[in-house]
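The other protein chains are all here in position, but one chain of the complex has been omitted.
To keep things simple, chains are lettered A and B as they appear, and every chain counts its residues starting from 1.
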Amino acid sequence: MFAYIVRRILATVPVVLLVALFVFSLLYLAPGDPAAIIAGDQASPADVDRIRESLGLDRPFLVRFFDWFFHVIGGDLGVSIFTNLPVSHMIAQRIEPTVSLMLLTLTLSLSCAIPMGVIAAWKHGTIIDRAVMMTAVFGFSTPSFVIGYLLAYLFALQLDWLPVQGFTSISVGLIPFLRNLILPATALGLVFMALIARITRATMLDVLSQDYVRTAKAKGVGQRGVLFVHALKNAAVPIVTIVGIGFATLIGGAIVTESVFAIPGLGRLTVDAILRRDYPVIQGVVLMFSFIYVLVNLGVDLLYTVFDPRIRY
Amino acid sequence: MDRRDFLKTAAAGAVSALAAPNLARAAGSSVLRFIPQANLANLDPIWTTQYVVRNGALLIWDMLYGVNEKLEPQPQMVESHDVSADFKTWTFKLRPGLKFHDGEPVRSKDVVASIARWMVRDATMGQVIKKRLDALEAVDDRVFRFRLNAPYSKMLFALGKSSTPCLFIMPERIAATDPFKQISEYVGSGPMRFMKDQWVPGAKAIFERFADYAPRAEKANWLSGGKRVNFDRIEWNIVPDGATAAAALENGEVDWWETPLPDLVPLLKKHANVAVDIADPLGNIGSFRINHLHPPFNDVRARQAIQIALSQEDYMGAVVGSDETLWKTIPGYFTPDTPLYSEVGGERLKGKRDYELAKKLLAEAGYKGEPIVLLVATDVSITKAQGDVTADLLKRIGMNVEYTALDWGTVGQRRAKKEPPAQGGWNIFHTWHAGADCVNPAPYIALNAGGDTAWFGWPKSDLVQEKIDAWYAASDLAGEKKAIDELNKAAMDHVVYVPTGFFKGYQAWRTNVSGIVKAPFPVFWDVTKT
Partner (left out) sequence: MSATTVPPGYTAAPVLPEILPTPKERGRIMGFINRHPTIVVGGVLVALMVLIAILAPYLGTKDPTALAPAKRTRPPSELYWFGTDMLGRDVYSRVLYGARVSLTVGFSVACCAGIIGTTIGLVSGFTRRIDAIVMRAMDGLMSIPQILLAIALMALTRASVQNVIIAISITETPRVCRLVRGVVLSLREQPYVEAAIASGTRVPVIIWKHILPNTLAPLMVQATFICASAMITEATLSFIGAGTPPIIPSWGNIMAEGRALWQVKPYIVFFPAIFLSITVLAVNLLGDGLRDALDPRLAKRL
């Protein structure tokens, strides 16, 4: 098991490297000039050149890449062009909101979606099944920013229950923390909920038709027992898989949600950085995202052994 | 710990926990929560010329002179000055008791170093002074002197200018930074200290009161007079989504929003606890910027065709919206309602729009349907709205538009290219100029028509340059006005650029906040909150 983990982590190195090189060359080829943004509207072209030079943006591609790369190996993600702050510091500042948003989204959507999927599978073919699945498809088919605006309008402006925007650290208190996050997590979670509910229903249907479930039923195990103990446990593997894959979707959705609800998270940091061509920040964030993604999927693989003892590493 | 002690502690804990919200509320009245116009991504007001950086810097750093609402420079850090009759020797004395946030006094050598860094980066006035400079010296700790080799009468305007980059006074060790590199320490002598460790670029910036700040005795007026801040803490919350910012203000989560969307203003006005007013009386002038180097717009007839067809009403409707009190058409280049405003030569921008005549002029200029490269920064709403109107306009006068959607950073890069449009250059882009920078030709870099030395688009007209010099030479207001009338006509005839109208913006705040004034920048002093 330990050897497996080590092997998996080592296997991520080429992936992360590939991502790094890919993103770096992508940005290198992209037009857009941070120096022009910094210099402002009134600057002369000569001034812009001077700034570009002082930022080291006039050096050739490979020099820049390896310079950055060796620093990263040494644990240094570089310094933002615009803020002059270390990229690692900027990322650290923004991890809490994004991670909180994602965890809450996951919790919310899993705790709604799995019962929905189970019920739909249990009542397969009935009106309940149809209704649940239609709700799920609706969640799928509306852009999350539209949902976000609707939620904010309803619960913040009309009912005045929750704040419209912002983020409160959990260190301030659980209640203010949740009050700020509940709307964005719902807006973001609807898509995810739809996805998981569908997968749950599908796998449950599959599992319910298996022999051992029929045996369990025949043995007189109660309905709830069959559903939640026997069937769900076996359906867990694909559900966990989809959570792992869906993680990337979640990050994408977080970008929009963070903009709508003014949450100071990583998604907004990245979009701002891309629009301004703040190269070191983009590099650092993408590197970190791909690393997290790989880790999450490693975690998913390890969870398999919990749900399905037949799987061993 | 026995059980009784434990209970006592627990009770005390519960009480303090219950009391906590009240404490928080009490502190709340001393905090001002502000949504700035844009993200505060860095804080070097010399290195970058973004207005939002200047606005933050105004809290941290003090200036030698500050303008009042008539844009007249008034002494701020300076106690007195002395100028020789030939306007070549300028001597200044700092007022006593000025201190930086690190406790060090402000000395002449700090001022000299700050001026040296600023001069390199200020194209409109700093570089003019630098060219004439024989020596800039610290006479003693409170006195410094300029010795020039040519007269310069606008020295006080230069030291107190509010257009970017402003002359902020920094400690010598910070001001010694290469002007093209960013400073990393934000220590000033202004009324507020910047809390760098609490700064989350793109989300939040915190300023706290500087206890040792010694405001001037006079009443504050824009950047002049005593800068008395009534808050222990000013929080800048960056809210990227306009709709969300409006909702936050309605919900009382922020106190003051610098730039509400005009379309949302009717909604905010209906709200009992929100007040709305014009933000900046000097407003902005929209710009249709033409590249003079390439056909068809290297022919003046093609440029005039744009003037004849362009409807400022359309642009202003798209940029600001239906609220007609916010904008006006201007057949001129200078800020309306300021002394030098002129409409001479602006006839082509008035009256009914004539697409047929425009088409005819374009044909005369030799236009045969070549693609016109229009750069549009779609992430900035003012430029995007103008770009959309222009695309429609060009189509109406039979031009073949290549609408190039970019972000502002890329427009900034692309517009510097002089190559033909087909080879990565451009024909048209849009921007806007702050009205405060368009009151006279000195800070008005966009009106310069010096060819290679002109701003992007590189218009070249000796007549325009001659008239600008005539304004500098004018000795009284009448003379200045005459020069400006002729300049306006020359620039209109040559079509240096096409103004798309004059527009103002709103600002909005909670009604429990008072003392917010109209200015081209947010003025935090004398604002109170109950």
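As a convention for this text, a residue touches a chain if its C-beta (ideal position, glycine included) is under 8 Å from a C-beta of that chain, and two chains touch if they have at least 3 such contacts.
Fair warning: this is a prediction, and the values are worked out from it, not measured in the lab.
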item: Partner chains on view for the chain not depicted; value: A, B
item: Sole contact to the chain not displayed, among B:V187, B:I234 or B:A247; value: B:A247
item: Among B:G97, B:P151, B:P266 or B:P339, residue touching the chain not depicted; value: B:P266
item: Of B:V112, B:A385 or B:M399, the residue in touch with the unshown chain; value: B:A385
item: Subunit A residues touching the omitted chain (full complex); value: 14-16, 18-19, 22-23, 26-27, 29-32, 133, 137-138, 140-146, 149, 153, 157, 202-203, 205-206, 238, 245, 248-249, 251-253, 255-256, 259, 270-271, 274-275, 277, 282, 286, 289-290, 293-294
item: Hidden partner interface residues of subunit B, rising order; value: 241-243, 246-247, 261, 263-264, 266-267, 313-318, 321-322, 376, 378-379, 384-385, 387-389, 391-392, 403-407
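Please note the rule applied: only the chains that are shown with their structure count from here on.
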item: For the subunit B and subunit A complex, residues of the former touching the latter; value: 39, 41-42, 44, 47-50, 121, 123-124, 164, 178, 180-184, 199-204, 237-241, 243-245, 247-248, 250-251, 253, 379, 406-410, 412-414, 416, 431, 445, 455
item: Sites on subunit A touched by subunit B in the complex; value: 31-34, 36-45, 47-48, 50-51, 53-54, 80, 82-85, 90, 93-94, 149, 152-153, 156-157, 160, 163-166, 259-262, 264, 268-269, 272, 275-277
